[in-house]
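Encoded as structure tokens, the structure appears first; notes follow it.
Missing here is one protein chain; the remaining ones are kept as they sit in the complex.
And now, chain A:
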């Protein structure tokens, strides 16, 4: 199995003096979906920015073995003047994919997230959950080897959030990219992931790396199983000890 993302002893200190991450080592392979949970401000977003190359490490190494990396932001970050379809197309446009090809792929991606029929709607005409779906479609349209998610469901209501989790894990089952997913929610991390990484408070360090045994696709009912509850408890305990 190729290791798509490798963080080796990564440290990040900002010019302001804040040490956000300290000696973090973490790897994500193809077919792995790794969630990172940790207290607010422990450097989770910083971790993603380093992994994506948006920001540079102060120490250690980042190795990415991917031809295409995608990033889903906490906010949908759609261009309001573009329709849903044209928002998804943007990625192909920037990368120079021919128009017909990128349009076809954008339609497929929207279809995949259950938005066929909404291609021409503008972001303002969509609900919060639908906007996030467009954002995910935009991330998946480039067939990423590595997909990074920064708390994408944080702003959604509980019902929408659970539905989006179900959809995301089935998309993962379908596409099997290497996924790195930031979240505040322990049950979300357990439900989605093959592994849950727990970080300590700032400066962020990896304090636990807990494997999740179930395969994909996962049913929504998995959340009510006692084993699921036990694993949520284990992650919460690791989180509690170090925050």
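To be clear about the criterion, a contact is a pair of C-beta atoms (placed from the backbone, for glycine too) under 8 Å apart; a residue touches a chain by one contact, two chains touch by 3 or more; residues count from 1.
By our rule, contacts and distances are computed from a predicted model.
Comparing "Isoquinoline 1-oxidoreductase subunit", "NitT/TauT family transport system permease protein", "Multicopper oxidase CueO" or "Biotin synthase" against the UniProt entry of the hidden chain yields the protein name "NitT/TauT family transport system permease protein". Of the listed residues A:4, A:46 or A:69, the one in contact with the hidden chain in the full complex is A:69. Among A:94, A:174 or A:230, only A:94 touches the chain that is left out of the view. Not every partner is drawn; the one left out touches chain A at residues 52-54, 69-71, 73-81, 83, 90-91, 93-95, 120-125, 155.
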